[in-house]
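Notes follow once the structure below has been shown.
Yeah, one chain of the complex is gone here, protein chain that is, but the others are all in their spots.
First chain written, first letter: the chains are A and B, and each begins at residue 1.
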Amino acid sequence: MISKKEVERLADMTRIAMTDDELAKFAEDLNEILDRLMGLAEVDTQDVDTTYQAAPLEEATREDVITSSLPAEEVLKNAPEAVDGYFRVPRIVD
Amino acid sequence: MSKYETIIGLEIHVELKTDTKLFCGCATTFGQEPNTQCCPVCLGLGGATPVLNRKALAYAIMAGCALNCQIQDIAKFDRKCYFYPDLPKAYQTSQDDLPIAVGGYVEFEDEEAGPVRVRIRQAHLEEETGKSLHEGDNILQARSSMLDYNRCGIPLLEIVTDPDLASPAQAREFLEALKSILEYTGVSDCKMEEGSLRCDANISLRPKGSTKFGAKVEIKNMNSFRAVQRALEYEEIRQRELLDAGEEIDEETRHWDEGVGKTLSMRKKEAPDYRFIPEVEIRPVIIDASWVETLRDSLPELPNARRQRFIAEYSLPSYDAAVLTNDKFMADFFEEVIKVYEEPKQVSNWLMGEVLRLVRDQNTALEGSSLTPKGLGELLALLSKGKINGPQAKEILAEMFSTGEDPKSIAKKRGFEQISDDSALLSVIDQVLVEHQDAVESFKSGKDRAFGFLMGQIMAKTKGKADPRRTKDLLTEKLSQM
Partner (left out) sequence: MKLCNLPAHRLIEMLSTKEISAEELAQDLLRNIQAREDQVKAYITIDDAENILAKAKAADAKRDGASEPFLGLPMAIKDNICTTELPTTCASKMLEDYHSPFAATVCEKLEQAGLIFVGKTNLDEFGMGSSTENSAFYPTHNPVDPTRVPGGSSGGSAAAVAAGEAIWALGTDAGGSVRQPAAFCGVVGLKPTYGRLSRYGLISFAPSFDHIGLLTRDVADCALLLRLLAGHDPLDATSSRSKVADYPNALGKEIAGLTVGVPAEFLQSNLQGEIKGAIHDAIQALKDAGAVVQEISLPHLGHGPSAYYALSCAEASSNLGRFDGVRYGLRDESAQDVTTMFKNTRRQGFGPEVKRRILTGAMVLVKERREECYLKAVKVRQLIKEDFHRVLDDVDLILGPTTPTTAFKLGTTNLDPALVYDADRFTVAANLAGVPAMNLPFGFDGAGLPIGLQLIGRPFGEETLFQVGSFLEECAGSGKNI
């Protein structure tokens, strides 16, 4: 069971503003989803060794060699607000 | 005598000195124009995928070994999710349940308590965030903030101690010991002023004899080792006063304000749930035991061991050994000099004395100077053979420090050969005694200062080249015969 209050907390955690109605609707949806996910409890997973990906382990690291970065214009080209080479955002409260 | 016991633990973030970032090939050079060392990966652009820098992993393992930790047999990363503008992906790739190194320790000498061992709970790899600059004076008053992602993605090692530190002074000593160890390994510069080392502290007090931990307060925003000590000292007093008054300590995070010299309460927030999820885009890396051994073997002799060896091998006092081995470059330098000139105590005296004075006065580092071990050795040899005197040696040293020229050439250039030949000295002494008979009378009537006056005259006549010791002996003899 998941309450509307908890959904509000989740929305806050994931930084999505929502109206009260939306929270109520999503609470309904999430409860239904949670119900279905509870089906997983039936599976006996006691001796399962977990893996984190779908494919076999193949080592993939790289050498400490500098590769070219993006030119600053490219970095900033999609910026909603760029000033003097920086990205600007409204004030950070705490 | 305080009726409370202080318990301190530290959380230290150290930037690793790799050429490139943890998950991409962007350079890590400090102080560049903003947003010029960024790529899709460290900017968090959609579709960019991270690839692990093997050297960062190696450095983390080396640090773990230097801290006497056990190294995991697998390197696995996790996403720590939260929102902040300096965190482009809205998660920091870090390590949650399998930190690269666990269960180590650091040992150092505390002035009061003697030898201290602080346990290292764990060390793990994670990535740096970007830098935010705030318009106006500080973050609380700024209307907007400016973001630079050059730093974003640089590899960090987060080192967490157990709460084994018993005083603010010990906390500072620990940090100095840690810095020394990590500098020796070469994995980090540990320059707090440049941001390559950061430290947060946790402190609690409890009545002596109690086994229950007191309320823990976290302190942030300390920008130097001294600030760490000062902040903890302040906090210790603050907590003690509250406890004495029978009040409770709030478990909270406090901000150290260097300007006013106080810790200030920050707005209380619920502890965040970081919703850790394995970083599926970085395949777990198997860490081969033989690789760890190779890395461990590649470590130089570490500070504590080196200090012990300096005491034993060179018969140096503990103090000298500690100063010389605090910095690896200095310790290496010392041993190179010994190869050329085998008088450890003398070399030590000169390094700790004149050389360090030059370093301080010129606000530089030994590494940045032109002084070479061979040069210093030759200089001391000249001095011991009486070819030059003490003051001359100091002058030559200063020149060597800036130019790197060899001491013999400098001495010759300045005409510094010391006069130690008795007959040459005696002729000058005789001359001076004749010219300053009143000084001689003065001495004979018990005024010792006159001796110094006569010495000064002899030195001036020889333009400072007279061997002071021999001159003193000869003058003394001469005067006694008069």
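Note that a residue touches a chain if its C-beta (ideal position, glycine included) is under 8 Å from a C-beta of that chain, and two chains touch if they have at least 3 such contacts.
This is a predicted model, so every value here is computed, not measured.
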- Task: From the listed residues B:145, B:348 or B:418, report the one that touches the chain absent from this view.
- Result: B:145
- Sites on chain B contacted by the missing partner chain, in the whole complex: 40, 43-52, 79, 81, 83, 85, 88-91, 145, 147, 149, 273, 275-277, 280-283
- Task: Please give every residue of chain A in contact with the chain that is not shown.
- Result: 2, 6-7, 10-11, 13-18, 26, 29-30, 32-34, 36-37, 39-43, 45, 48-56, 58, 60-62, 70, 74-75, 77-81, 87, 89-93
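The working rule: only the chains that are shown with their structure count from here on.
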- Task: Measure off the straight-line distance from the CA centroid of chain A to the CA centroid of chain B, and report it in whole Å.
- Result: 40
- Give every residue of chain A touching chain B within the complex, in rising order. 13, 15, 52-53, 57-72, 75-76, 83-92, 94
- Spell out the residues on chain B that touch chain A in their complex, using ranges where they run on. 18-20, 24-27, 33-40, 43, 51-57, 76, 83-85, 90, 132-134, 139, 142-149, 266-267, 269, 272-273, 275, 278, 280, 283-286
